[in-house]
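Every protein chain but one is kept in place in this view of the complex.
Here the chain labels run A, B and C in written order, and each chain numbers its own residues starting at 1.
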Amino acid sequence: MDTYLPPAPAAPRQSLDTRPRLSVHRLDMAHPGDVSALAALLDRGAIEAAGIMAVIGKTEGNGGVNDFTRGYFTQSLMALLAARTGRPAEALLRELPCILSGGTEGVLSPHYVVFARSAPGVANPVDEAQGPQPDGALAIGCALSEPLAAQQVGRWAQVRSVAGAVRDAMREAGIARPEDIAFVQVKCPCVTAARAQAAAAAGHAVLTADANRSMAAARAAGAFGVAIALGELPDDPALESAMLSDFERFSARASVSSGVEVEANEVIVLGRSAAWAGSLRMGCAPMRDALDIGAVAEALRPLGLSAEPQLRPEDAARVAAVFVKCEPDRRGRVRGARHTMLDDTDINAQRHIRGAVGGLVAGVLGDGRIFVSGGAEHQGPDGGGLIAVIAHVG
Amino acid sequence: MDTYLPPAPAAPRQSLDTRPRLSVHRLDMAHPGDVSALAALLDRGAIEAAGIMAVIGKTEGNGGVNDFTRGYFTQSLMALLAARTGRPAEALLRELPCILSGGTEGVLSPHYVVFARSAPGVANPVDEAQGPQPDGALAIGCALSEPLAAQQVGRWAQVRSVAGAVRDAMREAGIARPEDIAFVQVKCPCVTAARAQAAAAAGHAVLTADANRSMAAARAAGAFGVAIALGELPDDPALESAMLSDFERFSARASVSSGVEVEANEVIVLGRSAAWAGSLRMGCAPMRDALDIGAVAEALRPLGLSAEPQLRPEDAARVAAVFVKCEPDRRGRVRGARHTMLDDTDINAQRHIRGAVGGLVAGVLGDGRIFVSGGAEHQGPDGGGLIAVIAHVG
Amino acid sequence: MDTYLPPAPAAPRQSLDTRPRLSVHRLDMAHPGDVSALAALLDRGAIEAAGIMAVIGKTEGNGGVNDFTRGYFTQSLMALLAARTGRPAEALLRELPCILSGGTEGVLSPHYVVFARSAPGVANPVDEAQGPQPDGALAIGCALSEPLAAQQVGRWAQVRSVAGAVRDAMREAGIARPEDIAFVQVKCPCVTAARAQAAAAAGHAVLTADANRSMAAARAAGAFGVAIALGELPDDPALESAMLSDFERFSARASVSSGVEVEANEVIVLGRSAAWAGSLRMGCAPMRDALDIGAVAEALRPLGLSAEPQLRPEDAARVAAVFVKCEPDRRGRVRGARHTMLDDTDINAQRHIRGAVGGLVAGVLGDGRIFVSGGAEHQGPDGGGLIAVIAHVG
Partner (left out) sequence: MDTYLPPAPAAPRQSLDTRPRLSVHRLDMAHPGDVSALAALLDRGAIEAAGIMAVIGKTEGNGGVNDFTRGYFTQSLMALLAARTGRPAEALLRELPCILSGGTEGVLSPHYVVFARSAPGVANPVDEAQGPQPDGALAIGCALSEPLAAQQVGRWAQVRSVAGAVRDAMREAGIARPEDIAFVQVKCPCVTAARAQAAAAAGHAVLTADANRSMAAARAAGAFGVAIALGELPDDPALESAMLSDFERFSARASVSSGVEVEANEVIVLGRSAAWAGSLRMGCAPMRDALDIGAVAEALRPLGLSAEPQLRPEDAARVAAVFVKCEPDRRGRVRGARHTMLDDTDINAQRHIRGAVGGLVAGVLGDGRIFVSGGAEHQGPDGGGLIAVIAHVG
């Protein structure tokens, strides 16, 4: 379903290009325990298990605290990779970023995106057609911060920890300049009851002991950390009070989630690097609200893609992955019209907004395999969010 | 929120045009018991209570069997109109079509559309600017069939009953040709346990005694009835077996709901008639699936509207009402990608699809005040549906 | 369904007993707009519309912010009583306490309890059989506090306001001593966004501008107010900090709800008064947790009722109404076993607990017509709540 066939080669084989190449595979799952598509990819040698750098996916749970589809998929993935790499699943769990968002409302389709780096010397036939690519190609870098203490969650210490991890990941990716970064995915720890008690016993005060509130605070700090590393905000501790209050301040390229399962800030950086080869590029644009269809066009433009009003099938086949952050507008209205997402006792507000924005973006792209995640505090404009697209060019 | 200011008059006052004029008001509600926007409209004389022909709206319940926001709004509306017309609410309830769809998922906004006919001799300042309009303007007609027996529900007898009511409504509207009809809204009775028992006692067999299944059968028969009246299908009783089985047969202009609260088929016909004046026109287009953003453009085209990718605010202000029918694809996939709507025990499939398609259409129009209704059997293509737009032109 | 036939008279007719008599009718509804059972009661003269003192009921919505079944039932009730009393519905809405809880989970059945006072000189045949009743009978009194300012919500000013209203209602009921009070139902205003802004403009600070949090704070203050009036807690402003933090402090006879639709504290007091006649009595007992089946037995005991393990049908027929408050234990466990109510993104925790405790109480009584309400802060023990039963005796 995910195969892109490039145009016939117009140039001779560039066999001297030894730069690494990123491959991005968007794979279906029949249920959250199904990793057979990745197994098939490994079986036919399309990628190597040891080359997998990160996985980002959408599973079909409710996306809330009691969404166990994320844990189920993670367990299934790590069991597969443990069998293929010979390493213990527990070690892989600590080292391989696997960031999942639950909730495939409406037309959204459960899927996962596997980011793999080519083994040295292995030529990618897609790339070979493309010539020297002096500007480089899409690169990936991952980093893990030091473990974060509970009392640091949602405070400037976390902001700086995330910013540091973003810089580490940039270095790993070989991305020289912040403006070359297209998209940063972060997963942050939050405060659990147990961590709050441990902090109190050690004489520290946590920002909040409420797990849900600490997750929001952690997402805010994650977004601010990215914004500092990208130069979107200054590293000024006085801004701590702006988190979760001044929503005019945001990163236009950060996507942050938070969960009890991590103890350090996990960072995945994607951007252009001259040290990488290949046909993949990435575009990203802020969404000003849940109706901002123009942002989709803006994210597609640098990729040479245009939807009038929908991507043509041959262009849709060039799209490798799509990432969206969004929010139910907390003021209760979208462009003046009252919405009912925030007061619905039956359906969680995040499920509402994922379904609506997912429907819009899927309609433009002609494809429901889109990563749409809520909890977009300071990730794009207030009441909106952002959209990022990876596609093959050339 | 809903006021359209036309361009300055380019022609002298057409005071001799005595044709009726349709006005369409899209009104907000703060909750399902709030009809204050209509009260204000009546207070300031924008429309007359006696001129109201029909009301179509979306309330913020779950859209299912236990959605009481429809009954609450209806009770509130009829109490207001009883006070303003001096007629009993019970009589109004029987005579005035009030068709509500519950469920304002995602960015959809609770609202109601009031269709009113000008009183004789009352000039509409919008229309006066437009000259003679020899092709006429948007017209409305309503009709009620004879009460439908329980054993007729979902059978060819209902198909013909609906077709007859559509023809009655066309006559009332002064619409001469089926091809001038833009959109037909139907509300059909279904089989309740009580009606099934009464039919059995009289020696008749009902198609199904299951309320939910009979509602689907009634919607199918309603759609076939419209299709016959519009010449989309022949009046061939052999087609009875095609209902709910051959989804290649459909009406591209029918929107049908079914409910326990009606005993006869209620029909509202909208289309162009030379006997009416005014600036309103209507476009309608089938949607081939839940991602068919092209259908929105197609429905806008005859109205002189174009979204690139979104209606400009001045064009959005010309839109008076939008109606959408849609369905979660019963084959479990949208363009090859698995969706999870049909197997979700937490969120009803109709809520999923309304949220997704509502998000798409609202994104193109830049406005969440859209009537989106599920249960689209034979109303547009299988797995898709249709979209209809009313707008001011000229 | 609701008729209690007393034993044959054992004493001569007490025609000189001119004391008022309370009648309590538990009525079914087919849907939230159905008040036909009350209309029938009025039609056959069982009670007089002008004698109705209060209504407490359960409607079948979700019980959350977007539960409109409460408003729908209230509108329907007030329209009926307006027609029967000749008074405007708006005036009745302000004066007649109508306290509804949404959510009939599991075996709970939608119903409403009408409290009516006999007209002077009208003899109740049930009562006549019972002799002089020197200890009196169940009495009712209602009171409304002064309007509550937004900045008073959740603070000691509200506590005292509620306590004062409880004392007013006691006086109206003719209940002399706090220990004669069986049960107090309170409805409190909360802080809305509009009220918070008005308070800020006047230079006042509200406790919280979050509607849901202010509702919890208002319920806490309501419970403390009842506790003070009943002598369960001292009138000590230093206790303000105990609200929503020290759950060892509670009233064992208070049931409090909060809503945006009231601006003053509404109080209904039920208890024994020598000034009233009749066969009705009331028992009340605290529930220490959601499994406290012993509390049901304790509430039944003073009524001469015993469930072994269930009320016999002839005893169940003597029960006139049942009221329960309960809470999902906020510590996440019930008697050491983990529960999942608080972390369920699909079903609201209050819906979970109402279904479970409703199932338990209905099983003991053999009847699902039970008023079960969540939000039991300081209304009975932490993690538990309370149960109150009205029954005919003698």
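Basically, a contact is a pair of C-beta atoms (placed from the backbone, for glycine too) under 8 Å apart; a residue touches a chain by one contact, two chains touch by 3 or more.
Here the structure is a predicted model, which is why all the values come from computation and not from measurement.
Which of B:59, B:348 or B:379 touches the hidden chain is settled by the complete complex: it is B:348. The residue from A:79, A:242 or A:316 that touches the chain not shown here is A:79.
Note on the undisplayed chain: of the listed residues C:253, C:339 or C:378, the one touching it is C:339. Listed by residue number, the positions of chain C touching the unshown chain are 1, 28, 30, 60, 62, 104-111, 290-294, 296-297, 307, 309-310, 334-341, 346-347, 351-353, 355-360, 362-364, 366-369.
Interface residues of chain B with the unshown chain, by the touch rule above, are 62-67, 340, 343-346, 348, 351.
Where chain A meets the missing chain, the touching residues are 31-33, 60-61, 66, 68-69, 71-72, 75-76, 79, 346.
As a working rule, only the chains that are shown with their structure count from here on.
Where chain B touches chain C, over half of the residue numbers in use are shared by the two copies, so each contributes mostly the same positions. A centroid comparison over C-alpha atoms places A as the chain most distant from chain C.
Chain A and chain C have Cα centroids separated by 50 Å. Between chain A and chain B the centroid-to-centroid distance comes to 41 Å (mean Cα coordinates, whole Å). In chain A, the residues touching two or more other chains are 62, 340, 346, 351.
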